[in-house]
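These notes are about the structure you will find just below.
Note that one protein chain is taken out, while the other chains of the complex remain in position.
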Amino acid sequence: MSTTVAQLAEINAALATDPVPTRRVTVPALESLLYQPLPVLDHGFLRVIDYMGGDEAVVQAARVSYGRGTRRVSEDAGLIRYLMRHRHSTPFEMCEIKFHVKLPIFVARQWIRHRTANVNEYSARYSVLDREFYLPKAEQLCAQATDNRQGRDATLAPAEAAWVLDLLRRDAETAYTHYEEMLNRREDGSDIDPQRAGLARELARINLSLNYYTQWYWKIDLHNLLHFLSLRADPHAQYEIRAYADVMLDVVARWVPLVFEAFRDYRLGGAHLSAMGLTVIRRLLAGEAVTQETSGLGGREWRELMAVLGRE
Amino acid sequence: MSTTVAQLAEINAALATDPVPTRRVTVPALESLLYQPLPVLDHGFLRVIDYMGGDEAVVQAARVSYGRGTRRVSEDAGLIRYLMRHRHSTPFEMCEIKFHVKLPIFVARQWIRHRTANVNEYSARYSVLDREFYLPKAEQLCAQATDNRQGRDATLAPAEAAWVLDLLRRDAETAYTHYEEMLNRREDGSDIDPQRAGLARELARINLSLNYYTQWYWKIDLHNLLHFLSLRADPHAQYEIRAYADVMLDVVARWVPLVFEAFRDYRLGGAHLSAMGLTVIRRLLAGEAVTQETSGLGGREWRELMAVLGRE
Amino acid sequence: MSTTVAQLAEINAALATDPVPTRRVTVPALESLLYQPLPVLDHGFLRVIDYMGGDEAVVQAARVSYGRGTRRVSEDAGLIRYLMRHRHSTPFEMCEIKFHVKLPIFVARQWIRHRTANVNEYSARYSVLDREFYLPKAEQLCAQATDNRQGRDATLAPAEAAWVLDLLRRDAETAYTHYEEMLNRREDGSDIDPQRAGLARELARINLSLNYYTQWYWKIDLHNLLHFLSLRADPHAQYEIRAYADVMLDVVARWVPLVFEAFRDYRLGGAHLSAMGLTVIRRLLAGEAVTQETSGLGGREWRELMAVLGRE
Partner (left out) sequence: MSTTVAQLAEINAALATDPVPTRRVTVPALESLLYQPLPVLDHGFLRVIDYMGGDEAVVQAARVSYGRGTRRVSEDAGLIRYLMRHRHSTPFEMCEIKFHVKLPIFVARQWIRHRTANVNEYSARYSVLDREFYLPKAEQLCAQATDNRQGRDATLAPAEAAWVLDLLRRDAETAYTHYEEMLNRREDGSDIDPQRAGLARELARINLSLNYYTQWYWKIDLHNLLHFLSLRADPHAQYEIRAYADVMLDVVARWVPLVFEAFRDYRLGGAHLSAMGLTVIRRLLAGEAVTQETSGLGGREWRELMAVLGRE
């Protein structure tokens, strides 16, 4: 039985479970999403498995910090926006969420760089991976960007794109076929050749390519999740990890709507300006006609500043 | 209004809240404890505010790691004991718990050394602390231990103990009276002398002693909580922090009974033996009459080994 | 012998040590500062005990990340400024520094909230603290700020200040005298009363106030040190911890001058603007006469924005 089939059975069982009573902070808008696989890329998904707290847990923790003195702060939204604006991060650490994620290995390699989280990954030392690999959609096949040595530029011409996809598909298929042959194992678990021993799983897997899917449980607090999202839901992030970040943004909007709004207004939609950038703005506001040459900024910083000011 | 009175109102409100339905993992034995202040020391308490997961969340995460291959492992208790025995710590990180704790500052200073947790502490920069300080019970007033330069020895004679308690009480009372005078603030919040400005809170508090109570929200995953408990529920820990650890042990037993049993059998009740200690045991089992002199162990290590073997 | 006297001897010994050859990255400007106590507050100090790396270690790590492709990036300063501007934090983690710090306990309590560091603190369970406590200078004795419920306002009148200092001094002196009496121990280590047992150190210390000095070794990487400094060298930080942060800023300027300049330009001297703040600037630049009322910003956010734009 493939992992996929086994998982579908488990997911259906979880979805069929009746609710039970709890006295914990509960967020109905997130409850309705629990356990459901939210599709990402061609074979991936993101499932919310559990959560702790909500907007009110952030407020509650902040009120302990500020003691009874702050009872007068008018309302929760205002307090949450104040915390976000002034980067008081500890109250946001009081909420926690746990995801089950299926993702290509090269995405997992970027993702795991965020160290302040808990992870349990499917182990190909113990178990056999499924024949599932990521193939980009043709419109995602772009040329190397030339301006910043990273990221993607224009989409490849259809013929080149088709040829690339064919290479990717054939190599991944071949790798998996050889993986099974080295394991001496058919998909149903039976031996291919009863006379052979079959290679250890921890070695056979090294033949698989980085677009093969793995999966893990990933648990993180809200502060660190927002930090992850500010980096990975950003246009500079690789498209494939951004696809997961975008789905998580929707989850956050349901889970902690007040925190999400503050995050959007102060972080996602904001910008950090340098001392030199602020000086340029002050000169512009004073009516001076500042150019890159008179600004003291390098070409790239000047362009970034003009973009932020909507003057491109 | 004192923090204490305000908190009682808040606690009663929380306790009166009706349960709501959830589809998350829920532990009825812990639900019945939620929000209740469990008393510790003379004015302290520990309250469970929230939790995520239970025994089954540990199993679920471990099963992802080991993949479908391990479906055959007979049962959850066996898997949890296996994980504990072989120090596979990541599945235990998948559970999380949040406490509200009221504790003396000197205990808070030991506690905070455990870095892998989230904390929001009541801030005496913003708010005024209550007139509440820790006074040990007479039977806890012990002489300095002479054997290990740390910890306590025999209880003080009643007269010396009474004299010590009187000193502690008087100094703490005086410090608080002067704290309020420097703040120019009566307990009801009114000015003592309308002509004076009153010292900033962040400065006035430096006059308070280390036995004054503070409080915080403290959130930690189960793996790190067990590590905390293995150090702080230990006889070498200072009595006052151990009092909190003992209450937390009871909470863990209710929350994750299978994990608790494994922790008790493999960690709390176990012992780590050195290479030299193992050699001594092998020689003893082979019938040799090993003494400290022939063991190659120092005096202290020998006594520790004999204690572990019940040969004191 | 008091800790202070013992430390002076140790410090002098360290300063007298002859240099030895190394092939590691070495920063002469920091070498000349090693081991020297840099005075902070009335009895505190900061000593640089060790360091790893320098500006070139940041560049080296960044060049691994970007591979051979980036060899063409013109020079180190430009690369470091690029990393700082785009918050590529991992190369800054490749440098490490270790301090020996003597600081009041209430400062230590704020400091320890930064969890991503290594700490060894002097333990008053094992040893006896010295009779050294912090007394603010009269000009630091300020009234409670009324605008933001935190921090300090105008300086107290001389008479009130003198009276406050007298209270602080007397209470601290009394607490220490009683501490020694409870320990049954004179400063020279002899018993006060040979008939008494003396209270355990871990208990007697709870009588000391939060302005008593403690000390620790504190080791941190450069990225986390800069984060610490961005919070603690800020005007909103309490004066006493800021005094330490300011000295550390000087250390950083000597140790990694290129990183320091980038930090000053992009972080210390910069500002984070919200989505709404950016909209206001765009409208102002378009010639619109925006007021707080038409800005959509709250009063406090508006004032903060005007301050950043130098329009107060």
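Letters A, B and C mark the chains as written, and numbering starts fresh at 1 in each.
Just so we're on the same page, a contact is a pair of C-beta atoms (placed from the backbone, for glycine too) under 8 Å apart; a residue touches a chain by one contact, two chains touch by 3 or more.
Please read these numbers as outputs of a predicted model, since none were measured by experiment.
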Where A:Ala77, A:Val164 or A:Met306 are the choices, the one touching the absent chain is A:Val164
Absent-chain interface residues of chain A come out as 104-106, 108-109, 112-113, 115-116, 119, 125-126, 134, 136, 140-145, 149-154, 156-157, 160, 164, 167-168, 171-172, 174-175, 178, 181-183, 196-203, 205-211, 238
Contact residues on chain C toward the hidden chain run 1, 3, 6, 14, 17, 19-26, 31, 34-35, 49-53, 57, 60-62, 64-71, 90-91, 93-94, 96, 98, 100, 118-124, 126-128, 215-217, 219, 221
Absent-chain interface residues of chain B come out as 66, 69-70, 78, 85, 149, 264-266, 268-278, 281-282, 284-285, 298, 301, 308-311
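One rule holds for everything that comes next: only the chains that are shown with their structure count from here on.
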Given over half shared residue numbers means same and under half means different, the chain A/chain C interface is same
Expressed as a multiple of 5 degrees between 0 and 180, the CA superposition of chain A onto chain B rotates by 180
Cα centroid separation, chain A vs chain C, in Å, comes to 34
Each of the following residues of chain C touches two or more other chains, namely 149
